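Here the complex is missing a single protein chain, while all its other protein chains stay put.
Take a look at chain A:
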């Protein structure tokens, strides 16, 4: 049985424009999937339907045997502990230290009081340092997050997602505000999450090249509909054009060079 099943998912914010319609796909455990598509195609909304950060209007999302749309508050909280999330703007608390932000990932497992008092077990703290070590930012553990560079902050965001011990990590354009070098570091880390820890990753991306390089499978969204869903190497130029509604001219044969 697959880890995640999305069935005929539909979503609209104001009952007029459908952000998502009739979206169907399945995700197996251990897959690394990229979702690509133009801005406004519904990539972020699709991700947020999986952990119900936005409510599901039509269809169903089945995660790990549970129908996400019908969960009550307590069950939803339990579900969210199994789903890590990484954001474009890192979404850390900038005034708190790196280690505090990482430990925020454990709140889903804590009672309200334990969380508010900041009572974390030794294992949790050790795990936090282990993750920071693995992501190469352990020397910044006690620094405030706003003193870190974008790439470093995103690694804190990844550590916060991983300390949840999730079954799946949803990444909403994790490299959209990073330079190419930092982007590569982040994508390598995300890839290693899947390869080494066996955690499924779904990544929203703007860069088709990056999606093709890193993912096993690519889902192309256009105007809320899945227009491509296949292994990465089958994403040809024509199919990219379908997703983005662009028209790439066939590469012109450069004759001038030959004559000069």
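Going forward, a contact is a pair of C-beta atoms (placed from the backbone, for glycine too) under 8 Å apart; a residue touches a chain by one contact, two chains touch by 3 or more; residues count from 1.
The rule is short, and it goes like this: contacts and distances are computed from a predicted model.
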"Nitrilotriacetate monooxygenase component A", "arginine deiminase", "Phosphonate ABC transporter permease" or "Gas vesicle protein" - which is the UniProt name of the missing chain: "Phosphonate ABC transporter permease"
Residue touching the undisplayed chain, where the options are A:6, A:83 or A:243: A:83
Which of A:14, A:72, A:112 or A:181 contacts the chain that the document leaves out: A:112
Touching residues (missing chain, whole complex) on chain A: 51, 53, 76-81, 83-85, 87, 89-96, 104-110, 112, 115-116, 118, 157, 160, 164
